[in-house]
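Just passing along the structure, written as structure tokens.
Of the protein chains in this complex, one is absent; all others appear in place.
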Amino acid sequence: MTAGAVGEKLLSAQGDLLGVARELEQVRDAFPRRVRADPETVERGLAQLVLTLIELLRQLMERQALRRMEQGTLDDEQVERLGQTFMRLAERMDELKEEFGLTDADLNLDLGPLGNLL
Amino acid sequence: MSAVANRRPLEEQVTLLELVDRVLNKGIVLSGDITLSVAGVDLVYVGLRVLLASVGTFDRLANEGAS
Partner (left out) sequence: MIHLYAFARNLTTLPAVRGIGGGPLETLAVEDADAVVSRVPKSDVSQEAILQHGLVVEALVDRCDGVVPARFGERFADDEALRAAVERLRPSVGERLRDLDGCVEIAVRVLDARERDSPSPTDGRGYMRAKLGELHERDAVAEALHVPLEREARASIVTPPCAGAVVHDGAYLVPRAGLGTFQDRVDKYAGAHPELTVLCTGPWAPYSFAAGTEVAA
């Protein structure tokens, strides 16, 4: 079975497929792969990799915290501190993205790597 | 990005991503390598312990561990 034939497995699709692709890529892009960079943009390539991982971990932590909050195993002060931290983390992520000239699309990364599997 | 990338229609790319996500849905930790290449020259091989799990799988495993 070829990679092309996998396309037949689409049973129904409605709406923002690009958005779905980006959600799915979040995991795939934590994997080992070739990080391409030229002398001018090597920092950017590294930043892209690191920020993707940080974003993944941030979401994991936030969700863990929300679950604990739901279960009622956190007191008010803990919830307050967690909320403040996550807000700060989100702000910091925005700052870092701006510093390196990266967009959300860059972090969830391009569909390029799959295209290279041709 | 080169002209080679994104040749596939979006539906196909999404389905391939689905396949990759299914293959890895068990939550595996593997050691792996990253190759950092500059100007087309492979320079650095970095060993990594990579958490190969969908965000949800990790969460589910973490909660199973806690209960």
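By written order: A and B. Residues from 1 in each chain.
By definition in this document, a contact is a pair of C-beta atoms (placed from the backbone, for glycine too) under 8 Å apart; a residue touches a chain by one contact, two chains touch by 3 or more.
All values reported here derive from a predicted model rather than from experimental measurement.
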Checklist entry - Shown chains touched by the missing chain? => result A, B
Item to check | Residue in contact with the excluded chain [from A:Asp16, A:Glu43 or A:Asp94] | outcome: A:Asp16
Checklist outcome for this item: Which of A:Leu53, A:Met69 or A:Leu102 touches the missing chain? It is A:Met69
Checklist outcome for this item: Interface residues of chain A toward the undisplayed chain are 1-3, 6, 9-17, 19-20, 23, 26, 28, 31-33, 59-60, 62-63, 65-67, 69-70, 76, 79-87, 113-114, 117
Next on the checklist: Touching residues of chain B against the unshown chain: what are they?
Outcome noted: 14-16, 18-20, 22-26, 28, 30-33, 50, 52, 54-57, 59-60
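Keep in mind that, in the parts below, only the chains that are shown with their structure count from here on.
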Checklist entry - At what distance in angstrom does the C-alpha mean of chain B lie from that of chain A? => result 11
Next on the checklist: If we count contacts the way the header does, which residues on chain A are in touch with chain B in the complex?
Outcome noted: 3-4, 6-7, 9-10, 13, 17-18, 20-21, 24-28, 30-39, 42, 45-46, 49, 56, 59-60, 63-64, 67, 110-118
Next on the checklist: Please output the residues of chain B touching chain A within their complex, sorted ascending.
Outcome noted: 1-2, 4-21, 24, 32-39, 42, 48, 50-55, 58-59, 62-63
